[in-house]
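All protein chains of the complex are present and in place, except for one that has been dropped.
All chains are identified by letter, namely A, B and C, in their written order; residue positions are counted from 1 within each chain.
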Amino acid sequence: MNKKMAVVLALGLVGATARAQETIKIGLMAPLTGAWASEGQEMKRNVDLLAEQLNAKGGLLGKKVEVVTEDDGGDPRTASLAAQRLTTKGVVAVIGTYGSAVTEASQTIFDEAGIIQVANGSTAVRLTEKGLKNFLRTCPRDDEQGRVGAAVVEKSKAKKIAILHDNSAYSKGLADEINGILKGKNANVVFFDALTPKEQDYSAILTKLKAAGPEVVFFTGYYPEAGLLLKQKKQMGWNVPFIGGDAINNPDLVKIAGKEAAEGFQFLSPPVPKDLDTAEAKAYVVAYQKKFNEAPSSIYGVLAGDGFRVVAKAIEGAKSTKAEAVRAYLTGSLKAFPGFTGKIEFNAKGDRVGELYRVYKVARDGSFVMQP
Amino acid sequence: MNRRLLVGYLVAAVALILAPRFLDAYQVDVLNSVGLYVLLALSLNLILGDAGLFNMGQAAFYAVGAYTAAILNTRLGVPMLWAMPVSGLLAAIFAVIVARPVVHLRGDYLLVVTIGLGEIVRIALVNDVFGVTGGANGIFGIARPFLFGHKIRTPDEFLYLIWGFVAVTVFLFHRLEESRFGRALTFLREDAVAAEGSGIDTTRYRLMAFALGAAWAGMTGSIYAAKMTIISPESFSFWESVVVFLMVILGGSGSIPGVMVGAAIVVIMPEIFRDLATARMLVFGLVMMVMMVVRPQGLLPWRAPRFRAGDVPRDLPRPEAAP
Amino acid sequence: MSALLELRGVTKIFGGLVAVEDVGFDVVAGQVMGLIGPNGAGKTTTFNLITGNYRVSRGTIAFEGRPLTSLRTNRIVRLGVARTFQNIRLFQQLTALENVLAGRHCRTSAGLLGALLRTPGQRREERAAVARAIAELDFVGLPGRALDLAKNLAYGDQRRLEIARALASEPKLLVLDEPAGGMNEQETDQLVGLIGRIKARGITVLLIEHDMTLVMRACDQIVVLEYGKKIAEGPPAAIQRDRRVIEAYLGTEEAT
Partner (left out) sequence: MEQFAQQLINGLAVGSIYALIALGYTMVYGVLRLINFAHGDLFTYGAYLGMTLLTSLALQDRFGLAVGLAVLALMVMGLVALIGVILERAAYRPLQSSPRLSAVVSALGGSIFLQNALMLIYGARYQVYPDVLPQATVSLFGLPVPVMRIAVVVVSLAMMAVLYLFVQKTRTGTAIRAAAIDQGAARLMGIDVNRVIQVVFVIGPALGGAAGLLVGLYYGQISFTMGWTYGMKAFTAAILGGIGNIPGAMVGGLVLGVVEALGAGYISIAWKDAIAFVVLILILIVRPSGLLGERVAEKV
C-alpha cells in the first residue's frame, strides 16, 4: 500500500516536472492588492483570458503557456521582490506593471536576469531612455500624450487655461509636459496645482480653480478623482469644459460623475477594442464579455493583454524563447501587429511607434465616443 | 550577553552566511528586505521601545537619509557608502530640530504629531522641495555601492552588506542597552517624572533617542537607496511608518531579538501568503490579530537583565566613611 | 548656621485656586526640618515647587544662594536637592540596583560614545557607580536586595529604596515626602534611625510627615502650613505648645 502510494507519488512528480518542461512560462506582475488593485486584477483577467484562448488553440511552439502572476502591491519595494521572485520561476518574459515608479523598481532586475519585460501602464519617458535592452512597453509615453493634450487644448481656443494634476509621477509628468508646450507657445496658464488623490470632497479645490477663471481645465489625474470633480463642478453650477488624460478612460468615470455631469467631457486615450474595426478586437470584446459579464473596463488591462499577445507572437515568430531572439523580433520584425489598442510596432528603444492617442468624448448616454 | 542569545545570534549568522548557497535570488532578496526592516525596526525600537516615545513617523527619517545619499550621489558623485554617515548625521539633525518643540507631548499626542511630521516630509518630497528631490518621480540612477573596490550588485552581495550592518548594529545596540545611556532611556520609559526627579535630563535623552534612532533610520535609508537605485516618495509613506511600528510591538517592544523577529515575520508572512493572491493581505491581518491576542507582550519580549549576581560586588566601604 | 534653602513669598496658583500663598522659611544646613499641616495645606505643592516639578507663580526659592525658580528638576537635583515621592515612584519593573543607579546618573558622565566603544574610563566609572549604589542600598537597610525587582519589595522597603536612589545623587538637601507613609511602628523606628544617619552624613533633610511622633523625634525645626499659608515655625517643643497649631492641626489630627 505504502509502496504503491510512493510509486504513484513519484510518477506524479515525474509527470509534473515533465509537464512543467513542456510549458512556456510568461510572468505577469500586477498590483493585485493595495491602492491599484482594481487595475491589477483587470490586468490579470485580460492576460488569463488570452492565455486560455492561446492554449485552446494549441499554445506556443507546441507547448502550453502558463501565466505566473506576482502581486507587486503597487509599491516599489514589493515590486522589486515580486520581480526577483519571477526571475526564479523560469519565465521567459514578463508583462507589467502598472505605475512608472513601480515598473522602474523592477526594470534592472529583469534586465540583469535577461528577461523581456513588456510594461503596460508605465508612461514615464525615462523608462525607455536608459538603454535597457530587455524593456518594452505597449503604453505610449507621457511626452506623446503631452503633445496631443496640448494640441487639444489649443484647438479649444481657450484663452485662460488651468492645469490640475494629482502629484503622482504620471500625472505630474503629463501636466509638466502640457504646461511646457503651452508655455512655449505663450498660452496663458492661469492655474497649475495638484489635488490630493483618494479624497472625496474637491469643492475647496474647485472653488479656488473657479476663482482663477479658466476657460478650460486639463486634469491629468485618474478617473475616480475626475468623476468627483465633474460631479462637484456641476453641483456648483460651474460649466467650464474639462479635458483629461488616458488614466481617465474607465467606464466607472460616468458612474461616479453621473451622466449629466460627465457629458461633454473629453479625454485622451489609445483606442479601446470596441472602436477598432479589426476582427480580433471585435472577437475579443465578445469573449471578454462572455467570460466576465462586462466589457473590459481598464485600458491598461487591455494594454497588458496586448503585451501578452506581442510576446506570444514574437516567440512564435522567432521560434525561440531566448530573450535576444524575442527582443530582435519585437523591435525588428514585428510590423503593424493588429493589437486591441491599434497597430503595434516598437522602435529600437522599446517604445511603441506611431500616433496612438485618440480623443474621446462622453456622450449624453454616458458612452465614450471616439472623436474623428 | 546572555549565552542562549549569543548562540541564537551565531546560528543566525552562520545561516545567513550560507544562505546564498541554498536559496534562490528571490529568497535572498526577501532576506535583504528583512534585513532593511530589521535595521528600521531596531532604529525605531530605540525611540519607541527603549525610551517609550510613541513615534509613528519613522519613515520621515528613513526618507531624509535615503534622499540625502541619493542627492549626494547623483549630483555630486559621492559614493554611496561614503554618503551613508552623512545620511545618518543629517537625519539626526533633522530629528532634533523637528522633535525639539514637540518632544514633551504626552503619548498619543506625540504619536499624531509624528504621523504629521512623516506626512509633511512626504508631501514636501512630492512637491519637490528645494528643487532637489525630483518630486513624485523621485531620484533615479543612483549608483551601486562599492566595498573595497568591489561593486555590490547582486542580491547575494547585498545580503552580506545589509546583514553585516545589521550585525554591527545589534552589537552596538546591545552595548548601548547595558550602558548608562541605555539605562537613562529605560528610566525615561518607565516613569519620566521619577527619572527627572532622579536627576536625569529627560528632555535631552528624549532628543538623543530621536537623534540616534533617526541616524540609524537615515543610514538604512542610504542602503535602501543604493539597493533600489531609485527612490520615490511613495516608498516613505505613512504606511511604511506603521509597518515599522508594528514590527516593534509585534516582536516585543524594547527587546532587540524580539524586534528582529517582528521585522522578519512582518516581511516574510505576506511573501509566504503570495499563493493566496488577492487574499494574502486578509490572512496577514488576521494572523496579526491572532498573534497579538495570543502573545500580548510581543512574540519575543525578552530583555537581557542588566545585572546578575556576579556583577554585584561585596565588601564595600560604607558611605558614612566616605566624605 | 547658614540657610541652605530659602523660600521667600512663595505663591502657587492653579487656575484660580491659591494652593500656596506667600510662604517663606529657611532650611538650615545640617538640620532636619519638618513641614507639617493638615491635608490640602499645600505641603506637597511646596515640595514640588522646590524640586522644580511645578513653577512658582510668585516668590523666590534659593538654594545655596542660587535661585531655583527657573530651573528644571534635573538641574536642581544636580545642584544637590534630591527627593522622594508621596506615592512611591520607583521604576517598578527594574531591579533595586538599577533604581539606585538612576540617582547615580547625574554624578556620572559616560556618554553615547563611551557606551558604544566601552572605553576603559567608562568601565571604571560603571564599576564605581555600581559599588556606590550597592553601598547606598546597604546604608538604607536593604543589603542583599540589589537584584530584586522594585515591585517585589515590601512597602516599607520601597520607601527605603527611594531614599537610597535619592542619596545616590549625593544631595546636600534631601526632600522626603511622607517617608513613613504605610510603615509599621518598627519600620518607622528604623526610619528615624536612618534619618539620623543621613543627618550624620552631613545631609540636610526636609520632610513632610503626618506621623507626629516621628516628626517630633526626628526634626530639629518645624514649619506648619494651613490652607497654603505658614502659621507657625519653630523647634518641636515650641510647635507642640503653639495655640494656632493645636487648633488648626494637632487638634483635628490627634483626635482621629
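A few notes on this one:
One rule holds for everything that comes next: contacts are C-beta pairs under 8 Å (C-beta built on N, C-alpha and C of every residue); 3 or more make two chains touch, one makes a residue touch a chain.
As the structure is a prediction and not an experimental result, all values here were calculated from the model.
When the omitted chain is restored, the residue from A:G227, A:P271 or A:G305 that touches it is A:G227. Only one residue from A:N186, A:Q200 or A:Q371 touches the chain missing from this view: A:Q200. Contact with the chain that does not appear here is found for just one residue of B:L10, B:V132, B:V168 or B:V193, B:V193.
Interface with the hidden chain, as seen from chain B, comprises residues 54, 101-102, 104-106, 108-109, 111-113, 115-117, 119-120, 123-124, 126-127, 193, 197, 238, 242, 245-246, 249-250, 253, 278-279, 281-282, 284-289, 291-293, 296-298. In the full complex, the hidden chain is touched by chain A at residues 33, 35, 37-38, 40-41, 167, 193-196, 198-201, 203-205, 207-208, 211, 224, 227-228, 231, 235-237, 252, 255-256, 258, 297.
Quick note on the criterion: only the chains that are shown with their structure count from here on.
The chain pair sharing the most C-beta contacts is B-C.
Farthest from chain C, judged by the mean position of CA atoms in each chain, is A. Every chain gets a centre from its CA atoms, and the centre nearest the mean of all protein CA atoms is that of B. Note: centroid distance chain B to chain C, computed from Cα atoms, is 40 Å.
Centres computed as Cα averages put chain A at a distance of 36 Å from chain B.
With each centre defined as the average position of its C-alpha atoms, the distance from chain A to chain C rounds to 72 Å. Residues of chain A in contact with at least two other chains: none.
Looking at chain C, one finds that none of its residues touch two or more other chains.
On the side of chain B, the complex with chain A involves touching residues 24-27, 29-30, 33, 126-127, 135-138, 140-141, 153, 155, 228-230, 232, 234-235, 271, 274, 277-278, 280-281. Those residues of chain C that touch chain B in the complex are listed here as 51, 53, 72-75, 77-78, 82-83, 85, 89-95, 97-98, 101-103, 105-106, 108, 110-112, 114-116, 118, 122, 125-127, 129-132, 134-136, 138-139, 146-147, 165-167, 169, 197, 200-201.
Residues of chain B touching chain C in their complex: 172, 175-176, 178-184, 186-187, 190-191, 193-203, 208, 212, 305-309, 311-313, 316-320.
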